[in-house]
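Only one protein chain is missing; all other protein chains are in place.
What follows is subunit A.
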Amino acid sequence: MPEFTMPSLGADMEEGTLLEWLVHPGDTVHKGDVVAVVETAKSTIEVECFGSGTVERLLVEAGTTVAVGTPLAQIGAAAPPQAAPVAPPVAGAVDEVHSPLVRRLAAAEGVDLTTVHGTGPGGTITRADVDHAAADKARTRPRATPLARRLADVLGVDLRRVTGSGAGGTVRADDIRKVAGHAEPKAGPKAEPRKAEARKAAAARTAADRSAAMRRAIGDLMSRSKREIPHYYLSTTIDLAAADTWMRDHNRRAPVAERLVPAALLLKAAALALHDVPQLNGFWTDDHFVPATAVHLGVAVALRGVGLVAPALHDADTLELPDLMRRLKDVTIRARSGRLRGSETADPTITVTSLGDQGVEAVFGVIYPPQVALVGFGKVVMRPTAVDGLLGVRPTVTATLSADHRASDGAVGARYLATVDRLLQQPEQL
C-alpha cells in the first residue's frame, strides 16, 4: 500500500511540520494534487501527491513535526482499496545481473532495485525500468524495508541517519534496532506525548524563531556547499542595448499586466544557454555528475527581512517570455506569502540570483548543493562601451557564474557565459 511521505522540499530540509491536511480519508486524489501544507525552516509549502488513489488513513496529525521520509498518509489504489495487493518485494533478491550503468542510475535516483520489475531479457532491470521507477517513486525517500520503516516510526528513529546494511544500502529492521538501542520494538501506540509536544512547539514558534530557523537552514546548506564544492568563478559584462530596446518596444505596446522586466530576458537566456552547455545543468551525486533531463531554473527570491528561497521555474527553457514573466511573478508572490508548491522547492537543476535591484553590479553566489552551478546577474548599468570602433553609453549587465570544479572546468563555464551573451543579442528569439 503506497505511503505518502514527508517529502524533501529542498536539499537543506531535514524535517517539516504538517500544518494542515487538505484531504480526508475516503477522498480520491490524483498525482499532482495539493494534499497538505507543510512548514519547513524556510517557508510554508503546498505539498503535492506523488500518485493517484484513495486516501485511506492519515498517519500524522496537523501540528506534528516529522523527519523527511516519515509516512504521512496511506493512499490506496484508485480501484477498490482492498484490490489485489502487490507481492511484497523480497529483500535480497537484488543479485540479478544489472549493468553498472543501471546500478549507478538507480543509486543516483535513489531507486531500490529490489522493488523494480525488470523488463529486460531474463527479467533483468533496464535503464528504462529505473527511469520509470524513479518517476513513480516518492522523492528522496530513504530506502528501507517496510518493517524497518514502521519500527523507525515507533522508535522515533530518523531513517536518513541510519546506515543500511541491506542490499543497495537498504535500511533493515536490525539497523533500526541497533540505532535505537532497543532489542525489540515497544508495542504501545505511537508516542502520543511526542505529538503533543511537537504541536505545542509549533504553536509557540514566533516570527523570531522562524527567522532563526531560516538563518540556520541557509547557514547549514551554504556551509556544506563551501565545505564540499570547489567553486570556480567567472564574470563577463554583457551589452544589453539590443535586449533593452526590444523590451521597451514590447512594453510600450503591451498593457501593464503583460510588461516584461529585464530579469525575465536574463532568466530565459540563462535557461536556453544550458542547451549548449548541459554540463552545468544537473546534480553532483555519488562522486559523479548526473545531468538533468529538463531545465528547472531556481530563482533566488529575497523574503523581506527573513532570508531567501529559490523555487523552480519548471522547464524555463521552453517558456515563451510572457509565460515566463507570469510564472516569475506568480512564484515570487507565493514565495513571499508562503505558498510555494513542493515540486517548486524540491527540484531546481541550476539557480539564478539577480541582485540588480538592490544596486550591486555583480554577485558571485554560493552553489546550492547538489546543483553544480549558480548564475548571477547584477544591476543594469549605463556604461561607456566601444561598439564598432565608436564609444557609446549603453546599458550593460555583469553576468557571473559560480560552478563546481568537480563537474566542469573554466572553459565550459566560459562557453556558458559567452552563450548567454550571444542569446541576449537576439532578444526577439528568446
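Simple rule for what comes next: a residue touches a chain if its C-beta (ideal position, glycine included) is under 8 Å from a C-beta of that chain, and two chains touch if they have at least 3 such contacts; residues count from 1.
Please note the rule applied: contacts and distances are computed from a predicted model.
Looking at the choices "Phosphopantetheine-binding protein", "ABC transporter-like protein", "Spore germination protein" or "Cytochrome C oxidase subunit IV family protein", the name in the UniProt record of the chain not drawn here is "Phosphopantetheine-binding protein". Of the candidate positions A:Arg248, A:His275, A:His288 or A:His405, contact with the hidden chain is made by A:Arg248.
When the missing chain is restored to the complex, the residue among A:Asp357, A:Asp409 or A:Glu428 that touches it is A:Asp357.
Within the complete assembly, A:Ala257 is the residue of A:Ala257, A:Leu390 or A:Ala411 that touches the hidden chain.
For subunit A, the list of residues touching the undisplayed chain reads 248, 251-252, 256-257, 259, 261-263, 302, 304, 328-329, 332-333, 356-358.
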